[in-house]
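Of the protein chains in this complex, all but one are displayed in their positions.
After this line comes chain A, so read on.
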Amino acid sequence: MWQFFHKLGSPKWFFGISARLMPWLLAGGILLLMAGIVWGLAFAPKDYLQGNSYRIIFIHVPTAFLAQSVYVMMAVAAVVTLVWRMKLADVFVKSVAPVGLVLTFLSLFTGAVWGKPTWGTWWVWDARLTSMLILLFLYGGVIALDRAINDEKSAARAVSVLVLVGVVNIPIIQYSVEWWNTLHQPSTFKLTEKPSMPAEMWVPLLLSVLGLYLLFGWLACLRMQTEILLREQRTRWVKDYVLAGRG
C-alpha cells in the first residue's frame, strides 16, 4: 500500500498512468452525462407540483454535488501536501481549484434560475445559499493565494492551510438545511434512506452525477499533466517526451 502511495508521488509515473486512463474517463463521462441529461430532460416524468421546471435538478444537483466533493478532495490533498510534502498533491489542488470554482458558480446559477419560478425569487440569504456562496469565494481565494505567492513551496503550504480552513464549510453546506430554517428544501438523497423520488427520476440524476465525476476526472488529469510538464520542464523525461512528440 505504501509503495503505491510513494509511486503516486512521482509525477512521471502519474503522467504515464493518467495518459492511459484519460480516454476511458472522457468516453465514460460523456456517455453517462449525455444519457442522464437526455433521459432527465426529455423522458423522465414531470413533477406533480413544479411541472417541467424541476428538470433543472439534472444539472443543478450534479454541479452542486461535484463542487462540494472537489473541495473535499482538495482538502485531502492539502493534508498530504502538509504532512508528506508530496508534489503531486499540490499539483492536484492547483489544477482543480478553477474547475471547482466553475462548478460552484454553475450550481449557484442554475439554483437561481430554478428559484425564480418555484420560490418566486432569484436569491435569498438563507443558510444553504450563503454557505454555497462562501464556497465560491473559498475557491476564488485558493486560486488568488496561489497566484500571489511566487515561490512554489511556500505557495503550496499557504494554499493547503487555506483549503483546510475552508473545509469546515462543507458540513455546514451539507447540514444547513437541517440545522436551520431555510428556504432551500432538505436533501432528496440521504445515505440511510431511499431517495424521496421515484426511480425514473433518480436513475437519470445518478447517471449525470457519475458522468460529471468521470468528466471531472478527465479534466483533472488533463490539467495536472499540463502543470506537471510546466514544473518538470527541466527534467530528462519531459525533454524526451516533448522531443518524441515533435517526431
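Just so it is clear, a contact is a pair of C-beta atoms (placed from the backbone, for glycine too) under 8 Å apart; a residue touches a chain by one contact, two chains touch by 3 or more; residues count from 1.
Everything below uses one rule, namely that contacts and distances are computed from a predicted model.
*Asks:* Between "ABC-2 type transport system ATP-binding protein", "Probable succinyl-CoA:3-ketoacid coenzyme A transferase subunit B", "ABC transporter permease" or "Cytochrome c-type biogenesis protein CcmE", choose the name on the UniProt record of the chain that's been left out.
*Replies:* Hidden chain, UniProt protein name: "Cytochrome c-type biogenesis protein CcmE".
*Asks:* Out of A:113, A:172 or A:229, which touches the unshown chain?
*Replies:* The single option touching the absent chain is A:172.
*Asks:* For the chain not shown, which residue from A:73, A:197 or A:229 touches it across the whole complex?
*Replies:* Residue touching the absent chain, from the options given: A:197.
*Asks:* From the list A:73, A:102 or A:124, which touches the chain that is not on show?
*Replies:* Considering the complete complex, A:124 is the one touching the chain left out.
*Asks:* Can you name the residues of chain A that touch the chain not displayed here?
*Replies:* 45-50, 54, 57, 79, 82-84, 117-121, 124-127, 161, 164-165, 167-168, 172, 179-183, 185-188, 196-198, 200-201
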